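All protein chains but one are shown at their positions in the complex.
Per-chain numbering from 1; labels A and B assigned in written order.
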Amino acid sequence: MKEYTYIGKDVVRIDGLEKISGAAIYGDDIDFGANLLHAELVSSTEAHAIIKSIDISEALKVKGVYKIFTGKDFPYKFGLYMKDRFIFAQDKVRFVGEQIAAVVARNPGAAKRAAALIKVEYEPLPAVLDQMQALADGATLLHPDLENYPHVPWFFPKPGTNIAHWRKTRKGDMKGGFNEADFILEDTYTVPRYAHCAIETHVAIGKFDYSGRLTVWSSSQSPHTQRHLFAEALGLGHKDVRVIAPHVGGGFGGKAGVTMEIIPAALATKLKGYAVKLRYSREQEFINTYQRLGVVAKLKMGVTKEGRITALDHKIYWDAGAYVEYGANVVNAVGLSAIGPYRIDNISIDSVCVYTNLPPGGAYRGFGYSEMLFGLESHVTRVANELGIDQIEFRRKNAIKVGDTTAYGAKMNPNGLLECIDKVVKAIDWGNKPAPTNPNTVIGNGFSLFWKAPAMPPNASSSAFLKFNEDASINLIISGMDIGQGYQTVMAQIAAEILSVPPSKIRVETPDTDRNPYEWQTVASHITWSSGNAVKKAAIDAREQILSLVQRVFNLPLEELYLEDEAVKCTQDPSFNLPLKSFVVDGIMTKDGTFKGGPINARGMFMPEFSSANGDPETSQGGHPNVHYTVGAAALTLEIDKDTGKMRVLKTALAIDAGKALNPDLVRGQITGGMLQGLATVLYEDMRYDSKGKLLNPNFTDYKIPTAMDVPDEIIPIIVEVPQPDGPFGARGIGEHTMLPAAPMVANAVEDALGLRIKSMPITAEKVAMAYLASKKQ
Amino acid sequence: MSIAHEFNYERPQNLHSVLELKDSYRNKAFIYAGGTDLVVNIKEGLVKPELLIDIKDLAELHKLCLDNGTLYIGASVTFTELIDTEFVKQACPMLHDACKTVASTGVRSRATLAGNICSAVPSLDSATPLLCYQAVVHCANTEGVRNIPISEWFLAPRKTAIKDNEMVTGISLKIPKETSTSVYLKLGRYGGEDLAQAGWGIWMNTANQYRIAHCALAPIPSRAALIEALLNGKELSQELIEAAVALIPNEINPITDIRSSKEYRLHVSGVMLKRGLLAAKDRLEGKEIEPAKLLGGIA
Partner (left out) sequence: MKEISFVLNNEERSVSVEANEVLLDVLREKLGVKSPKCGCERGDCGACTVLLDGKAVRSCLVLAIEVENHRITTVEGISAEKLSALQEAFIQFNAFQCGYCAPGIILAVTELLLQHPHPSLEQIKESMAGNLCRCTGYSPIFDAIMALTKVEQHADAAENVTSQDQHPALPNVEGK
């Protein structure tokens, strides 16, 4: 294997100095001077109601209030994959927290005082607060005019119901598969909603200047997608909309697409000359941004007594919330992949996106796969145990391999799933357990596999510009977002490897859609792969420009020229050494005093041209909707206090096939971070709603995210590298995947320790203790 | 978030001025020390004071001393100061334990014990040592001082015996002369800071006397009189502990809320009482215990 200089090395992050010295600028840090206005929202207190009237008269009297806007000012629909949302509620509200009006004032205090004085009169409608209720006959319809909503061609809404999209995947002969089975296990698993909890809340500032151009500064994973949706919704040309994305204080999917950013963008168009800022409070962050969707999953799996899976019937009902313009694609993605990383010939998957009167569901790290895997990987362990086959052996036997067909009929990409299993088994010392630390506790081991593909439209693309400076330093101009994962550093490493310039001499800034080239979004764990390919192409373009210039000026054969240590060198002439800084801007002077060449400016682009969403609506067969899957395995050793139910992770190991870990330390960082986020969703996080659809815990006091006290005693990150043929240096994405196995492996460990199967998340100490207590009484 | 509500701020240089202000503003004036509760409540519109009276310039309110068996804690003494003071830990282990479970370091460096008891929430960790050490809350107004036994301090959730022209100047705890010890056990939902799902404080001495208090298990933090009566004078034994645990349903009145179900609170109280009694006994015998780890879940 080729030895790389920068690829595969633990290069120190290039954004470190900025972030650690306090220099990094986030959305709320930008100064806008004296003409900045502040917006505050009026939010629905009803889960489902007709808005009868909005009285703003008292609010207008508050000193400092500039203007007040309501739905009638912005009768535009918008949405990423399905246009089912309005900027402000029109005639109806569909969830508690939905924005109804905005007060714009000179200072945030006045805006807030005035917003509290706006009186909204409602005529309540029956609310549907869970997906099974919404699917029942006679359920109130959230969107009676669903048939008129524009959407992407691969969505299949069912007008006259609350079903916004129904992804069906069928393969083989399911009935035959179950007939062939010696054993069938059928059960239901449930997963509640979750919040992203980036520490930075959403913030966006819109400015519509006197020349009629709109600039939006926003904390975003998707600046180009935002520009596109703003232009579409507000009727502006793309060249007249500019999105500037500063550093993002955590994304996790919550800042993908467009949520609240459209509000200041729209407000700005009616406030010419001013900048208008909307910064969400923590409470607003909890009640009116995308949330992870809730799930009820009904699983039926058939197996032979030798342990071969013969059939899988997987029905997943998603609580997608009041608007599903982004969330429906979560449903779609899982509907194509709900077999997990297994080779199964006979399959039926129904992934059903259901409108409910709760906040809109959307992208959340894992994009539905965590929810799906909780049921599937719990079920797999149970099936293996019922058969009396070791669960690891059962997983090995059924693991999907390169060339096997996926649920939708395409071929599985090269992968190191078996190697991941073996390495985790070894790291966790599977089969052995440490002795409990005291008489009140018991120990359990849990295991889980995971997989996930990027969920993207088939034409999602990335691009890169690269320009050299006089000293041979480089500005790499790209539009993915470093939301913490280390994107900027890894892209710099790719350019560095091709161009022999150290990453510390490469500057990567956060994007500005006016100046940076197109990028679809920083989501789906696709950015290392997709943007990485674009950067690599741009760097190769620059190298070709450099080498062909040197060939032209020095008459050296192109095939003998190469880059090393920031210089052009020649394989046949060791004395030839032309430093890049001598010519990459100024050109090369020839004998007659003329200069050849000029500034090196390069470009690269990547689009997965093999991808297609043209599957059959009834079976999903025929297309190639997923570009590839990233796979892995994980296990943990859990100590449980039988009486309090409190759990402590003694040790956990996670192996992931990164294809090629471009920066291993950053991969390990994703594993430790993702693991803790995943463990929190199973051990204590939980969005709790009352019977009227109001969130009971919209703060960190009662929605608990992990602290330094909640870290597992030992986390063992394991990197496996089976190259992705079309990835940059063989790399594929790993960011979301690191939280996928947490929930099922905890459930499996609890059963291993106590003999109790818990089928609903979260698996809190209380739930474990009460289940154990009940089991003792039986 | 900027604070939408507007108010005035005074920082008097003597106690008399504080009391004069409090007397003229009554419940429109709030005493301001750490502000960790008060500022949140103002931000969220739960209180709307006209005046905040900052007492942090008054040295007499920042007194922390142990004298003749009385531990005196001034109104502006913070949780961090209590935790870091060795004689507090020695004299009143349960108070040390409880203070360590309140919020996190960045909050504890400002939050005061006096402010804490004024919030009078049912889950008040610090109430259990005060109940077991028979604390007295010293209140003052322009007329004079009033010493309120802690047993009469909590009236209802978020309601105390203080009058609207009074302030708390300090809290005294009675430190027994005989050999005794105490422990506080708190159950939260995870390893980090949390409001108690349940809290149990246990005091005992070498003469087999017991004082037991709980929080988050009834409308106000309370002593467990029935259990104390059962235990007093008896050596701890497996049977005795089981008998004490059996009294719990008669002693507490928990509710179901976002943090816990009523059933879990009832169940886990038995576990906590049992482990707490054993831990107190261990401490009395000079053994090191780590209260935070006694309920599991933490390394």
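We adopt the following convention: contacts are C-beta pairs under 8 Å (C-beta built on N, C-alpha and C of every residue); 3 or more make two chains touch, one makes a residue touch a chain.
As the structure is a prediction and not an experimental result, all values here were calculated from the model.
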Among A:Gly8, A:Gly177 or A:Gly486, the residue in touch with the chain that has been omitted: A:Gly486
Candidates A:Gly97, A:Pro503, A:Gly673 or A:Gly733 - the one touching the absent chain: A:Gly673
Interface with the unshown chain - residue positions in chain B: 1-3, 5-9, 11, 32, 35-36, 39-40, 42-44, 52, 54, 56, 59, 62-67, 74, 77-78, 80-81, 85-87, 103-107, 109-110, 191-193
Contact set of chain A toward the excluded chain (per top definition): 12-13, 15-22, 24-26, 28-29, 31, 109, 196-201, 247-252, 279, 281-282, 483-486, 665-666, 669, 672-677, 699-701, 705-709, 711, 715
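One rule holds in what follows: only the chains that are shown with their structure count from here on.
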Centroid distance [mean C-alpha coordinates] between chain B and chain A, Å: 43
Interfacial residue positions of chain A with respect to chain B in the complex: 107-109, 112-113, 116, 281, 440-441, 639-641, 643-648, 680, 683-684, 688, 696-697, 701-702, 704, 706-710, 713, 764-766, 769-770, 773
In the complex with chain A, residue positions of chain B that touch it: 1-4, 45, 104, 187, 189-195, 197, 258-261, 263-264, 267-268, 271, 295-299
